[in-house]
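One protein chain omitted, others in place.
Chain lettering (A, B, C and D) follows the sequence in which the chains are written, and residue indices restart at 1 in each chain.
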């Protein structure tokens, strides 16, 4: 459903994303990993239209979307979360999500938007109370709100940027389950950026690794976890845990 | 070295800490763990003076921190790496580091400290003229730690330093904590990454809903049922 | 019930216009009103209610409406800026109340408006402009040695109501006289820089500059003119800033000498021999009172006299007639009394006479006998040099050799 | 949704307002009331975008266009204000689009936006002054008196008529305010004012939403300018298009309360009444003191009632917004 080829992003003289090509299939969860500053969020920004690519093509459902403004892309069905949550603090939690529901789905009906908001909030486990304020949300709550906003836009492809950062382990597991549910129940395709390998490897179907803006590896979790280059630039001594997690995932999938 | 007795603190009418007692001895590395919203960050803030306790005593080497204006607390040797980095996004990396050495006591050693920090994080040296706000999450974390190191502190407060970092870098950070500690610095570190953090600290506190639930050496904590059940959510 | 006339008086006591001359006009009017408050008029007590228009037209409107409708004054008097007189006159007319303007010289105030209740004894702005042009036209050959068609003149003005109106008079006059107008330009009185204008003047090489402005911009223009080395034969000012010699002197020192200024004659300069004998004591009284308020002023500004004289005409001529002949101080009586006014030349402190254009004429309400004079500042004194009938000395024209701006 | 009680309160209030000029006839006070209503409408129009962080100092320009275009069309072409006003509103709207589109497209926000709009009102002021052959320049401009039908020319001598017109216009402004407040567009604009990227990522067409509200606000402001001109029968560049006017709008809206519908109205009442009372109170006895006190009071209001007078009062009355349980 998504086909990216030759994607490049330069900031001044610095190339943050360098000639990256990949594809994502319907119903898949693709893990996107790589060292800090390797260009993951930048790719998300280009996919969602927040940044215009310097060059390259992004085909989504057969249409070229590279360089379209964000609202057009969202209306075509790509939803995203931000790595650092960006809630609208002057709106209530419900309004935050209803807003995304209304505009993200092409401004059709307010009723539909509010239904979508209720569904999404319930899905991520936030209260559907219409007056609850964002100020009361902790780190985990804000991450959930990001997800709920993205879901309310009724995406077919969800870009989740570090949905687990700063969560405690209990909540991390919950969140991972949530992502999987989103795929399983709603049939939403997901690209997931995360640094917590123990969780990521258990959930994703496929992994792509970036370094210095270039793709250095791609494949099944177990294969990537064993790739010496990935271990060197990214996993380090975490490699064992990662491989264990990948192995467990394969076992579960197989069984 | 650092001593908290019966500290209450909060935000407006909301109380986040309830009678917290905590000790850090010189040269020690101490961890603080606990679920989201437990009050860990609040604890760090109350030590570095960003918020004021509503009750209780805080002492650093016998100096009463409660009576010290917050901008003077740094010169007592406490450096705080805040949650979410809090860099100055429109300043270059260099200028951010410079801000870390703002105190009179630190200005003289600016050049030396800069060397130390660049040694720790060569990436920062490469990017010294980039605006901090445009760097990746991990680079920003390095910059934040570097900035705190610039003041040549005795006690380093680290609030979730590994959040958002790539596994290799997380390793590095924990290595770094070890090294910092080995160099004689005292470290108080808040982490979600319990397994990892307990490997590098001597002792740890478990905080939950604003109160200290358990404390002990790393080994004790790893073994403790309270920790497992309350925190690891098994 | 006691008989009383209540007069609402509106001037600008704050804001840029206050310093531009409005406050001086206010002082003049107040001296006269205070005087009549003591004596009363034909058994009527005189009470004045003052208001500050703050140099803003909308406040002038509000204050006038308030005075008329809230304070129940019988009439309004005063006003300095034409930008205020235009709307206030329309309002007053609509309310059928009586208005007596002491300054507001723009011709636009009356032009074809057909007012019935609004009167102005003062000369209009284009008359100012034409007066100076006329003076130059009459002296071009003799003093400047040029045929009018060879005379290069520049007309510059601040772009407010006042400057624009005067410049129209300048332009019309220049056309009639057949001058070669080499530059005509307006500028904002708050402009921080006039050097481009000075450069253009240098390029245009005018023999005579006709200028209308307030003190800050006059100082700035002449200062920049000096610094950039602008030379010319004569500078003709037109009231407002040029009417306040003190300020010219402060800003320009000796260079203020030989500047011409068109204004109603300063009452202290008016030819007292040809004047109605009951006026000189009033002039002296105004002078004494003014000195009490503002001690140590070398040349009393014409604005004071304008305020005083024009108020005096109303109090001593129109008002008594309204009471005696038309039985009161209602707008109708005042209007009829004003239309009856017939003061010959020499009958006012400013020298001119008063007779208003009647209803149905284009300038209805305007004094047809008023005229300004041209004075020249020489050695810290101001002397009338034009028209001939009033002239006290011969004009120094062109600027003598050796003076800063002289093009000789 | 409006509660029964509030609806009733609005109803009674309105009835009282409509009845007022038939009971109370002091012309000067009515004059001030008409001015307050017209300005309230102008301030409400400003706050329409101001409340979303789109602080414009260019609204003086829109007001000037409303007033001058209407009056010029009437005087030169004899076009009735009934046609002239819509044309002037279209003109103001066009200008708003011309300046707004690039501003929003290129993400000109905050201080930058404030200053671009400041320059805009500067330009309109200068242009009106410099084209004095048509506009009368700083001498001001007066619509010609209608010879015949006052209704056609929108000219009335009667204060009561004007009071009712101004009241209707003001009410229209309040209704539009509520309409925006309850629309989805409000969510979008609040979101935009906090974080444009995040709003865009939620599907909001940032440029379009901002343009729409700017257009609405500019067009309404032009209407206010035109009505002001028809009432006063006189305009000068300084009273309708100067930077001072723009500042005055911001002042009143903030002092009254930017985030409540009646805030700008309260702001208008307070600033106008205060200025009037102080000016009349001090009279010519203490020249200049009224503005001094006025300025000091403004500063104090802003420091001590940062949410505006009405906003702060309502805050006290209302229970705190519910804070959700920590999740």
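By our rule, a residue touches a chain if its C-beta (ideal position, glycine included) is under 8 Å from a C-beta of that chain, and two chains touch if they have at least 3 such contacts.
The rule we apply is simple: contacts and distances are computed from a predicted model.
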One chain of this complex is missing from the view, so tell me which of "PduH protein", "Amino acid/amide ABC transporter membrane protein 1 (HAAT family)", "phosphoenolpyruvate--glycerone phosphotransferase" or "Peptide/nickel transport system permease protein" is its UniProt name.
-> "Amino acid/amide ABC transporter membrane protein 1 (HAAT family)"
Specify the shown partners of the omitted chain in the complete complex.
-> B, C, D
Option touching the unshown chain, where C:190, C:389 or C:408 are the choices = C:190
Pick from D:10, D:24, D:82 or D:106: which residue touches the chain that isn't shown?
-> D:106
Identified contact with the non-displayed chain, of C:43, C:178, C:253 or C:400 = C:253
Contact residue for the chain not shown (choose from C:138, C:219, C:361 or C:383) | C:219
Tell me, which residues in subunit D touch the chain that this view leaves out?
-> 50, 53, 55, 99, 102-103, 106-108, 110-112, 114-116, 118-120, 122-123, 126-127, 129-130, 243, 247, 250-251, 254-255, 286-292, 294-296, 298-299, 302-303, 306
Which subunit B residues touch the hidden chain?
-> 48-50, 69-75, 79-80, 82, 86-91, 95, 98-103, 106-107, 147-148, 151
Touch residues of subunit C, complete complex, unshown partner | 13-16, 18-19, 23, 159, 185-188, 190-197, 199-200, 202-203, 214-216, 219-220, 223-224, 226-229, 247, 250-251, 253
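As a convention for this text, only the chains that are shown with their structure count from here on.
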Chains touching subunit B and subunit C alike, please list them.
-> none
What chain is most central when centres are computed from CA atoms?
-> D
Would you kindly say which chain has the C-alpha centre located farthest from the C-alpha centre of subunit B?
-> C
Cα centroid separation between subunit A and subunit B, in whole Å?
-> 29
Separation of the C-alpha centres, subunit A versus subunit D, in whole Å, is 44
Send over the residues of subunit C in touch with two or more other chains.
-> none
Could you tell me which residues belong to subunit A and also touch two or more other chains?
-> 138, 140
If you connect every pair of chains that touch, what shape comes out? Choose line, ring, star, complete or other.
-> line
Mind giving me all the chain pairs that touch?
-> A-B, A-D, C-D
Given the complex, residues on subunit A that touch subunit D span 48-50, 69-71, 74-75, 80, 82, 86-91, 93, 95-96, 98-100, 102-107, 110, 113, 125-127, 129, 131-133, 135-138, 140-141, 144, 149, 153
Give every residue of subunit A touching subunit B within the complex, in rising order.
-> 11, 33-38, 41, 83-84, 138-140, 162, 165-171, 173, 195, 197, 233-238, 242
Parts of subunit D lying in touch with subunit C, wherever the complex brings them together | 26-29, 31-32, 35, 126, 129-130, 132, 136-140, 142, 157, 232-234, 236, 238-239, 276, 279-280, 283-284, 287-288, 291
